[in-house]
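Only one protein chain is missing; all other protein chains are in place.
Just so it is clear, A and B label the chains in written order, and each chain counts residues from 1 on its own.
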Amino acid sequence: MAEIQVLILGLLLGGVYALMASGLTLLFGVMRVVNLAHAAFIVLAAFCSFYLWEFAGIDPLISIVLIMPSFFVLGMVLYRVLFPRIEGTPRFTEMTVLMTFGLAFVAEGLMARFFGGIFRSASPPYARDAIILGDYYVPTGQLLASTASLVLLLGLWAFLKFTRTGYGVRATMQNRDAAQIVGVDVRRVSTISFGIGMAMAGAAGALVSFLFPFFPARHWQWIAILLSLIVLGGMGSLKGAVVGALLLAVVSSFVSHTLGPVWAPITFFGALFLILLVRPQGLFGKKARV
Amino acid sequence: MAQTDVVRTAESTPAKGRTKGTVSRWSVLTMVIVIALVLPMLRSMSSYQYVLSVGTVVFMWISMTASWNILGGYTGYISLGHNVFFAAGGYVSGLLLLELGWSPFATAIVAGVFSLLMGGVAGLITYRTHGPSFIISTIALLLVATLLMDNWAFLGGSNGLSLPLPSLSPSWVKVPFYYAMFLAAAGAVYLGHRVQHSKFGMALRAIAQDEVKAEVAGIDTRRYKLMAFALSAFFPGVVGALWGYNIAYLRPIIFLQIAIAARMVLMAIVGGRGTVAGPVIGAILVVAFDETAVDLFGGSEINLVITGALLILMLQFFPGGIIGTLRDRNRLPAWLDWD
Partner (left out) sequence: MPLLAVQGLKAGYGVGPDILADVSIDVEAGRTYCVIGPNGAGKSTLLKTVAGIVKPRDGVITFDGASVGGLRPDQILRAGICFVPQDRTLFPQMSVRENLVMGGYLIRDRHRLNERLELVFEMFPRLAERSAQMAQTMSGGEQQLLALGRALMIEPKLMMIDEPSLGLAPRVTSQIFDVIRSLSRDLGITVLLIEQNVKKGLEVSDWAFVLDLGTKRFEGPAGEILDDPRIRDLYLGKLADRGGS
C-alpha cells in the first residue's frame, strides 16, 4: 500500500526533525531563549560535514564526533558573549528572538560569502541506497540518520535523568527561581544548555548534509518548520518536540504524496496557526501566556 | 479607577527626559520638506539619477518602518513578516495595471486598503498569540505567502510578471515615483504621530507595557491589536504598489525575502522603537550605511552580515535606539523630538 510507504518515510523524516527541534526547545525550556538562528547553525554544521566529506573523505555520520564537541564549545561561547547583558530586561524572550534574528543573518551572510549560494549535498554511498522490505523500500541514508537521531536523543534523555548537571537542567526548566534557591548555578546551567542545544544542532547538520540539498538561505524555511513543531509540542517540552516532529512529519508526507512536495511545508504552518488558536500552550506545554 | 491609572501611566511614558536646544522641530521639518520637494528640480546636479533613486528608496523605507512601528513600536508586537503587505500592494496594483490598464499611481490607495484588510485578517489569525508566539506566527505568514505566490500561476508564479513602463521620457520617468514615495513617507509619519497622540495610541502603549493589566483595566486589547495590525499594513501596501511599478517587475522573492522584514526591524530599532522620529532617522542612517558598505565591500552577502551585526549591537548596547538613548540621557535635541 502506498500509505504504508508514505508512513515509513514520514516517520524517518520525523526522527531527524525531532533531533533538529530538540536543541531549540531545550534552549527555551532552560533559558526562555527562542533561537531563530538555530537552523542557520544546522546549515553551518551541514557545510562543515560536507567539506569534511569532500576534502577529507570523512563520512558525515562519523563527522558528528568532530562536530558535536566543537559546536558545544561554540554554543557556550555564543551564550556568554550575547546573553548576559540582556538578561534582566523585561520581555527578555522577545529580545532573544530579535537578537538571534540578527545572528541568523550574520551566519547566513558569512556562509554565503565563504561557501557560495549553490545547492550542496554530501553523497556518501548510503545516501542513494535503499533496503527493500517486501513491498516497501526504506532509504538507507534516512534510516541511518533516524537511528543516529534516536541514539542522540536517548543520550540527551539519559543525561537529563541520571547526571547531577542534568538534574540541575531539569530543575531549571521547571522553575528557574526554585532552582536558584536550592543552589543550582543557573548561569552555569544556562551556558551548558546552550552548548548542548548547539551540539544537537551540529549533529542534526551532519545528518542534513546528506539527506537534503542545502544552501545558506535554506535555514529560514527550516526554522519556521522547527518553530511550528515546538509550538505544537509545547515550547520547552522535549517530549513535545519529539511527538510534534513525528506527527507533523507523517502528515506532511501525506500532503506531499497527495498534493505534491512543494506543499509539504504548509502542513507545519497550518498546524502552527491551528494550535495557536485552539491551544496556545501546545500539546505538552505549561499553561502560561506564551 | 483602574483604567485611568493604566492610561495615566501610559501617557507619562514617552517623554522621559527633557529636550534641549533652541532649534525647533518645526523649522527643521519645514527645511527638510522644502529640500525634499525641490531636489528633483535641480536637474543639473551631478549624479542626479542616483540622488533621485536613493531619495525614493529612503522615503519608501521611512514609510514602511513608520508603519511597522505602529505595531512593533507602540503596541510592542514585533512582526518579522511585515513585507507580506508590501507584496500584496505590489501585486494588487500590478494586476490592476495589467488587466485594466489603471496606473498604480492611482490604484496605490486601493492597494493600501487591500493590505489594510489583509492586516486585519492577519490580526484575526494571531489574536490569541503574544510575544514570541506572535513573532513566530508572522514568520510563518511570510513563508506561507511565499509558498502560495511562488506557485500560483495567475500571479506568474516564481517567474513573476512584467509591467509596462509609464509613458514619460527616461530622464523624467523616476520623478513621479520620488514624489509619490515622499507622500507615502509623509503620510506614514503623520499617521504615526496621530496615533501617538490619540487615546488609541495610549491604549496601545498600555498594551505594550503590560497587556494583562491593560485587559484588567477594561481595554479591549484584542480589538486594538487588530486595529494596530491593520493600520500598520496600509502604507506598506501603498509603497508596494509604487515600488512594483518603479521596477516594472513583480516577483515574489523581490517583495517577500525576509531580509526586507529584517531591514524594517533594524531601522526601527536603530532609530528608536515607539517614537515618531525613530523610523525616519533609522531609515536614513541604515540606507546611508548600506550605500557606503556596498561601495566598500560590494555584494549582498556582506549586507546580510551588516544587517545582522547592527541589530545585535543595537540590542546589546542601545536598545532604545538613537532617539531612545538620547532621551534617556537627557540629550535629545528639540528638533529630533517629534513625539
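Following the convention adopted for this analysis, a contact is a pair of C-beta atoms (placed from the backbone, for glycine too) under 8 Å apart; a residue touches a chain by one contact, two chains touch by 3 or more.
Not measured: the values here are computed from a predicted model.
S.K.: Looking at the whole complex, which visible chains does the left-out chain touch?
M.R.: Over the full assembly, the chain not pictured touches A.
S.K.: Using the touch definition from the top, which of A:Gly23, A:Gly141, A:Gly168 or A:Pro265 touches the missing chain?
M.R.: Final answer for the missing-chain contact: A:Gly168.
S.K.: Of the residues A:Ser121, A:Gln180 or A:Gln221, I need the one that contacts the missing chain.
M.R.: Per the contact definition at the top, the residue touching the missing chain is A:Gln180.
S.K.: Touching the absent chain: which residues on chain A qualify?
M.R.: Touching the chain left out of view, chain A contributes residues 88-89, 167-168, 171, 174-175, 177-185, 187.
The rule is short, and it goes like this: only the chains that are shown with their structure count from here on.
S.K.: Taking each chain's centre as the mean position of its Cα atoms, how many Å separate chain A from chain B?
M.R.: From the centre of chain A to the centre of chain B is 32 Å.
S.K.: For chain B, which residues count as touching chain A in their complex?
M.R.: So the residues of chain B in touch with chain A come to 76, 78, 80, 125-126, 128-133, 135-137, 139-140, 143-144, 147, 151, 212, 258-259, 262, 265-266, 269, 299, 301-312, 315-317, 319.
S.K.: Chain B touches which residues of chain A in the complex?
M.R.: Residues 34, 82, 85-86, 89, 91, 93-95, 97-99, 101-110, 112-113, 220-221, 223-224, 227-228, 231, 235, 262-263, 265-266, 268-269, 272-273, 276-277, 280, 289-290.
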